[in-house]
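Data first, discussion second: the structure below is written as structure tokens.
In this view, the complex is presented without one of its protein chains, the others remaining in place.
Here is chain A:
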Amino acid sequence: MRMWWKDVWPPVVAVLLFLGAWQAAVYMFHIEDWILPSPAGIAREAASGAQGLPGHTLATLRLTLTGFVIGTAVGFIIALILHMLPGLKTALYPLLVVSQNVPTIALAPLLMIWFGFGMLPKIIVITLVCFFPVAVAAMDGLARTDRTMMNYMQMAGAGRWQTFSKLELPHALPSLFSGLRIAATYSVMGAVIGEWIGSDRGIGYYMMLQKSAYRTDRVFVAIVIVVLLSLLMVGLITLLEKRLIRWNAKSREVSR
């Protein structure tokens, strides 16, 4: 209990100091609300429960989760295929890396033109930002299987599937999860971008709406919600990781 508190209080104090400085700056320099609202003002706005905010949040959460599941599945499948076919990996890996240089924000409008305003283009956006960290992490983990364990499995006469399920996959799990954690944050970003470009609900849509109305305080509320959603996603992944990988929890705590 005390140990836990020891880790938590420094960032909490840092955030409180930051908010305090912000509040003081807005107050002292008489900054107009539509340029930079004070934290207290933002909190007041959030507490007043602006119209439909829970609904928008839920819509974004649903989109994020759907996109995340599909995106990571695509990433994992790509990793599996490229792992099983090393020739294909040498051919496609550089292309995958290059694909990450295409800015999603530039691609999103095109996707809307091609696929309309439904779920599909948004899910494609999220998939585009999610699959890569998962694919790379999974491929890395699979490729780095311990040589002596692999030798043992082969000499024991293990089949391809046994080798994969009993050695390669569990060995790759920690690496896979570091990719999943990145993808979790990206998925929220992807969802918001998707909603900016074309949607009639969700936090991204709400943000655009309030921006046009110069309700800066509400834009900030939306930002806070996006941050909280990201934290929630990362928290879910960490929870899942703790459940699935109990064996080296200790060694990782030391290295952290």
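Here is the rule we use: contacts are C-beta pairs under 8 Å (C-beta built on N, C-alpha and C of every residue); 3 or more make two chains touch, one makes a residue touch a chain; residues count from 1.
The definition used in the following text is that contacts and distances are computed from a predicted model.
Asker: Assign the chain not included in the display its UniProt protein name, restricting the answer to "ABC transporter ATP-binding protein", "Ubiquinone/menaquinone biosynthesis C-methyltransferase UbiE", "Electron transfer flavoprotein subunit beta" or "Ferrous iron transport protein B".
Answerer: Options "ABC transporter ATP-binding protein", "Ubiquinone/menaquinone biosynthesis C-methyltransferase UbiE", "Electron transfer flavoprotein subunit beta" or "Ferrous iron transport protein B" considered; the missing chain's recorded name is "ABC transporter ATP-binding protein".
Asker: Could you tell me which of A:Leu65, A:Leu92, A:Met119 or A:Ala158 touches the chain that is not displayed?
Answerer: A:Ala158
Asker: Considering the whole complex, not just the chains shown, which residues of chain A touch the missing one?
Answerer: So the residues of chain A touching the unseen chain are 146, 148-149, 151-158, 162, 166-167, 170-171, 173, 245, 247-248, 250-251.
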